[in-house]
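Here the complex is missing one protein chain, while the rest keep their positions.
On to chain A.
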Amino acid sequence: MDVESDVALDILITNVVCVFRTRCHLNLRKIALEGANVIYKRDVGKVLMKLRKPRITATIWSSGKVICTGATSEEEAKFGARRLARSLQKLGFQVIFTDFKVVNVLAVCNMPFEIRLPEFTKSNRPHASYEPELHPAVCYRIKPLRATLQIFSTGSITVTGPNVKAVASAVEQIYPFVFQSRKEIL
């Protein structure tokens, strides 16, 4: 039952969420009228702007706070955020790109084996929680990393964490446990 530490597992980052501030009040109505590719949600008070190049959706608030979702890497998130700030600048606002922070990273990983979920839950009691009636996956929380992993019986694992490094180390941490409860192919 050796843990193969040199197995190359592909961790695919599917979503990176980041925030930044423009340090100036934004007139949402003006953005909605003059901007390209925008959706104005007047009832909530925000504007959605979708970019094509890095495929990004940004939620813009009138206070100047912007949330950027849909990027596939941290650098891409930064490019997209910068591009967005540039387009707001072109609309005439005195935009200053500050407080850029990656808030959430969502990644998917596939194990080459299937996993026995009840066995896994029993051996990882406080961290793992499994409610088959509510969700078919085991929810495993790693407190020090602030990462959450959803482990499915097919062997695919969804990880969410504060940055890409945390996500990678979360997968590394979970591998031995998951390996113990794997389903042997006869």
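Everything that follows uses one rule, which is that contacts are C-beta pairs under 8 Å (C-beta built on N, C-alpha and C of every residue); 3 or more make two chains touch, one makes a residue touch a chain; residues count from 1.
Keep this in mind: contacts and distances are computed from a predicted model.
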Looking at what's absent rather than what's present, what does UniProt name the missing chain, "Large ribosomal subunit protein mL44", "Aspartate aminotransferase", "Transcription initiation factor IIB" or "AP complex subunit beta"?
"Transcription initiation factor IIB"
Out of A:E34, A:E75, A:D99 or A:E131, which is the one that touches the chain we can't see?
A:E131
Which of A:T14, A:N37, A:S123 or A:T154 touches the missing chain? It is A:T154
Name every residue on chain A in touch with the hidden partner chain.
114, 116-118, 121-122, 125-126, 129-134, 136, 152-154, 183
